[in-house]
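Presenting subunit A:
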Amino acid sequence: MTALQTQSSEVVIENLSLSFGATEVLKKIDLVISPGEFFSFLGPSGSGKSTLLRAIAGFGPTPKGRILINGEDVAKLPPWERNVGMVFQSYALWPHMSVARNVAFGLEERKLPRAEIDRRVMEALELVDLVDYAQRRPSQLSGGQQQRVALARTIVIEPRVLLLDEPLSNLDANLRVQMRRDILALQRKLKLTTIFVTHDQEEANTTSQRMAVLNNGILQQVGAPMELYDNPANSFVAGFLGTANILQGAVKSLGDETKFVTAAGLQLPHISAAPDAHSIAIRPQNVHLRAPGTGGALAMAGEVAEVEFLGSILRYAATLGGETLLVDHSHTPGEPVFAVGDTVDVVLDADKFIML
Partner candidate 1 sequence: MTISISRILSATALVVGLSLPFGAAYALDGTLTIVTSYPPDTTTAFQKAFEKKYPGVKVEMLKKKTTAGIKYIQETVANNKSDMFWASAPDAFEVLKGDNLLSKYKVKVQGIPEKVGAFPINDPDGYYKGFAASGYGIMWNTRYLKAKKLPPAKEWADLKKPIYHGHVGMSAPSRSGTTHLTVETLIQGMGWDKGWAEWKEIAGNFNTITERSFGVPDGVNSGQFGLGIVIDFFGLSSQASGFPVEYVYPTVTTLVPANIAIVKNAPNQAAAEAFIEFLLSTEGQELLLDPKIRRLPVNPATYAKAPEGFPNPFKDSSIGAAVKFDLDLSKGRYNVVNSLFDVMITYRIDELRAAVKAVQDAKAKMAGKSNEAAAKLIAEAEALIAAMPVSEAKASEPDFAKIFKKKRKKATTKITGRQAEVEAEWDAQVTANYAKAVELANKAASML
Partner candidate 2 sequence: MSFIAKSQRGPVGIGVLIALFLALFLLVPVVKVIYVAFQEAGTGAFTLINFVDFFRSALFRESFYNSLYVSGMSVVVASLIALPLAYFTTRFNFAGAVIIQTLGIIPLIMPPFVGAVAMKLLFGSNGSLNLLLDEWFGLNLPIMEGLNGVIFVQSIHYFPFILINLSAALNNIDRSMEESAQNLGSHGFRMFRRVVFPLAMPGYIAGAALVFIKVFDDLGTPLLLDVNKMLAPQAYLRISSIGISDPMGYVISVILIAFSLLSLYVSLLAMKGKDYATVQKGGGGLSKRDLRPWEKIGCYAVVLFILAIVLSPHLGLVLLSFGTIWSYAVLPDGYTIAHYFKVVGEASQFITNTLLYAGLAATLDVILGTAIAYIVYRTGIPGRKWLDYGATVSLAVPGVVLGIGYLRSFYNVNVPFINEPLATWWVIIVIALTIRRLPYALRACIAAIQQVSVMLEEAAENLGATKSHTVRRIVVPLMSGGILAGFVTSFATASVELSATLMLVSQESDAPLAYGIYEFMQSASGRGPGAALGMIAVIIVGLGTYVSHKIIERTDRRRVAARPVAEEVTA
């Protein structure tokens, strides 16, 4: 058990905008992160996720709007007065200091008594299982060990919030999974409000209680991972979380039926609501290929354009009505596989359409 005192703080971001010169890179972000929550910022390169995280830490240009930590607006405070801990993508360990000195740094800045600093440094190193490495230089450690030093250095100051800026991107695949679990375990133990920036949806999905998807500086959607996957608010979220066939078009009444007609002219059968939807997202696992003539009444004729073997699934690309759809099919050994050029029946699960 650790003696580290940790706090579970609430972080509220209100109407936050931020510009680099004339370019606005964050646009009116509103966000509430609950105390003790593991929260992710997810988005592609250039989406503004890192900028938002750095704004919380106090780096970069001063933003417009408010950043409230436990009700205190920190938006105008310098970084050193915020007491939010950040782990940098490159770890930013100081090469001229030993591991112990690196970890002690923040406590020394807080002018704590030496004895207490030493005690807390050892506790923090114990927490990340690096006690034996205290006197080493960062350059003598492996990537994973450096990562843990960076974590220890940050949590030892008992920050109000823990910010992680793509902390796993410099690690190899196996270590990444391990580290992810370690970070999560640590967070659970400390109940520290944690914000995690990543472009990797798997990382976000597996760690976060909730996450925020950003694109072009605009907050797209906030919610639990599954909620976002199942009910994306827009085509960006739908496309960014998992794979989706996104077709542009409009809802039209054709005779007595309401159909979604795509730009290329493909008519999709019955859809439930959203008469003003102008795009539709269909997950590949909700599209099926059948041998010609076996698809049933709702099947449409198509042709196989590509086949990819991904291990547990076969991913086809099929053309029909001028559109190309990705189709995921569970792979069962021995089952016949369609070849490129085969004519097939394409069956869509209309009840799983996501109208956007």
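For anyone wondering why these and not others, all candidates are chains of the complex that A comes from, given by their letters.
Here are a few things to note about the model shown:
Note that in this section a residue touches a chain if its C-beta (ideal position, glycine included) is under 8 Å from a C-beta of that chain, and two chains touch if they have at least 3 such contacts; residues count from 1.
All of these numbers come straight from a predicted model, not from anything done at the bench.
What touches subunit A in this complex, out of the candidates 1 or 2, is 2. For subunit A in complex with candidate 2, the touching residues are 20, 25, 45-51, 54, 57-59, 78-81, 83-86, 88-90, 92, 94-97, 105-106, 109-110, 150, 153-154, 157.
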